[in-house]
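Note sheet for the following structure.
The other protein chains are all here in position, but one chain of the complex has been omitted.
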Amino acid sequence: MIWALICLIFLVGLWGVTRKANMVKKVMGLSIANSGIILLFVHYGSLSGTTAPIEGSGRAMADPLPQALMLTAIVVGVCVMALALVLVYRLYLRFGTLDMHRVELGAWKLHD
Amino acid sequence: MKKTTILDLISRKLAPFMLLFGLYLLTYGHMSPGGGFQGGVVIASGVILLFVAQGVEATASLFPFRSLSLLEAGAFLLLVAAGLAGLAAGAGFLGNPIAGVDVRMVPRASMILVYNVLIGLKVGAGISFMCMYLFREDR
Amino acid sequence: MRGGRVTAVLEVVVLVLVALFLLQALQGDHPESSEVRGHLVENGSRETGALNLVTAIYLGYRAFDTLGETIVLLVAVTGVIYFAVPAGKGDDEEDHDTRSDLP
Partner (left out) sequence: MTDSLLVWVLLAPLMGAVASLFGKLIRPLDRPLSWLGVASLAVPIAALVLLLEPVISGKSVRYALGGWPEPYGIALVLDGLSWISCALTTVIAAAVALFSLGRRRYGAGYFFFLLMMVAGMYGVALTGDLFTMFVSFEVVAVAVYVLIAWEGTATGLAASYKYLVLSTTGILFFLFGVFLVYRDLGVLSISLISEGLEASGGVLSSPAMHLALASLCVGIGVRTAFIPFHTWLPEAHAYAPHPISAVLSGAMIKVSLFAMIRIILQFGGDYLLELLMWIGAVTALAAVISALSQSDVKRLLAYHSISQLGYMLAVFGAGSALALTASFSHALNHALFKSLLFLTVGAAVSLTGQRNLYRIPPLGRRLPAFSAAFFAGALSISGIPPFNGFASKGLITAGMKGSPAYPLLWVTSFLTIASFIKLGRIFLPGEDRDGVTAGGGNPGALQTAVVVALGVLCLGTGVFGQTMARGLYRILHGTAPASIPRLFSGGKLLGVLPAAALGAAAYMAVSTDIGSRLSRRVRALAPELRTVLLFFFVGLLAFAAVAY
């Protein structure tokens, strides 16, 4: 059941990326999809136990490997979002709009 | 940014504790939950709180732009050098050179501590410098 | 927008299919324990000295991932600073790239 919920979060993100015309909302969609994937890993890690994987805590520890991997995935996601938003900022300065459709029309017309 | 006294007072009182907590996360990253990236981001948020409340000039005197960008690049260089130290000590790149040393005198985790602190400094300097640079642009 | 209707319907159909793709992959029994995890949990802290096993992994066993990650962060921060040019300076003349170099 939880797997379906995590898939839902991932799909909400993908929906935001594909359907929304606003460039900032696309970036938000990417961020939601990214956290969907992170949740997938961390949830799987918690199946074997839910206490923080610190040595010496007697209770069943969560799997440290997905958590370590997700540390990397989160930072990478943040960096890509930062770059995306700066590109959106520069495109907004240039075209005065955040609508991806009009930006592409503008860029395409500018080219020809 | 109109400087209200509440913001001014709180930020000046709160920021040191945030920096301290960030440093705690760095140095105790290998014993308790924490680590390089989390500590670095907490330090960056402390610095950003300061310059949002106090304005960029006041904070720039405390954390000058030049030194932050040099710190970021320098910390990364030191991180690669630490990795090479592992290589030189025969433990393979990014390995633990202290593994062979007598454990009692130098705890084996000190290499992890070095990595944590270096990454923390780099992340803290990088993110605060980026935000200050962006913030300065808008004025 | 030309064909807006068509692309909209297509997108909905495709996303539903992707949902099936995801659920199909996720259901089904999957072995709980993995040999790698067992090893890391048992002697993670002994070999690397870090009590926090997550730190033991991302700074000990898989330190190369962390190095790659710091590179990504360094590149992203430098990239953001490069692009955060104040308005009005460096807007493009389409073909002649006379952009002055940035700090």
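As written, the chain order gives the labels A, B and C, with residue 1 at the start of each chain.
Everything below uses one rule, namely that a contact is a pair of C-beta atoms (placed from the backbone, for glycine too) under 8 Å apart; a residue touches a chain by one contact, two chains touch by 3 or more.
Values in this document were obtained by computation on a predicted structure and should not be read as measured data.
Listed by label, the shown chains that the missing chain touches in the whole complex are A, B, C. For subunit B, the residues touching the absent chain in the complete assembly are 66, 69-70, 73, 76-77, 80, 84, 86-87, 91-96. Against the chain not shown here, subunit C presents residues 7, 10-11, 14-15, 17-18, 21-22, 24-26, 28, 30-31, 33-37, 39-40, 60-65, 68-69, 71-72, 74-76, 78-79, 82-83, 85, 90-92, 94-97, 99, 101-102. Counting over the whole complex, subunit A has residues 10, 14, 17-18, 23, 26, 30, 33-34, 37, 40-41, 44, 65-66, 69, 72-73, 76, 79-80, 83-84, 87-88, 90-91, 94-95, 100-101, 103-104, 106-108, 110-111 touching the chain that is not drawn.
The working rule: only the chains that are shown with their structure count from here on.
Taken pairwise by the contact criterion, the protein chains are fully connected, each one touching every other.
Here A-B and B-C are compared, and the pair linked by more C-beta contacts is B-C.
We define each chain's centre as the mean of its Cα atoms; on that basis subunit A and subunit C are separated by 8 Å. Between subunit A and subunit B the centroid-to-centroid distance comes to 24 Å (mean Cα coordinates, whole Å). Put simply, the C-alpha centre of subunit B and that of subunit C have 22 angstrom between them. Annotation for subunit A: residues 54, 71, 75, 82 touch two or more other chains.
In subunit C, the residues touching two or more other chains are 51-52, 54, 56, 58, 66, 69, 73, 77, 80, 84-85.
Within the complex, the subunit A residues that touch subunit B are 52, 54, 71, 75, 82.
Subunit A meets subunit C in the complex at residues 3-4, 7, 10-11, 14-15, 18-19, 47-48, 53-56, 61, 63-65, 67-69, 71-72, 75-76, 78-80, 82-83, 86-87, 89-90, 93-94, 101, 110-111. Residues of subunit C that touch subunit B in their complex: 48-52, 54-56, 58-60, 63-64, 66-67, 69-71, 73-74, 77, 80-81, 84-86.
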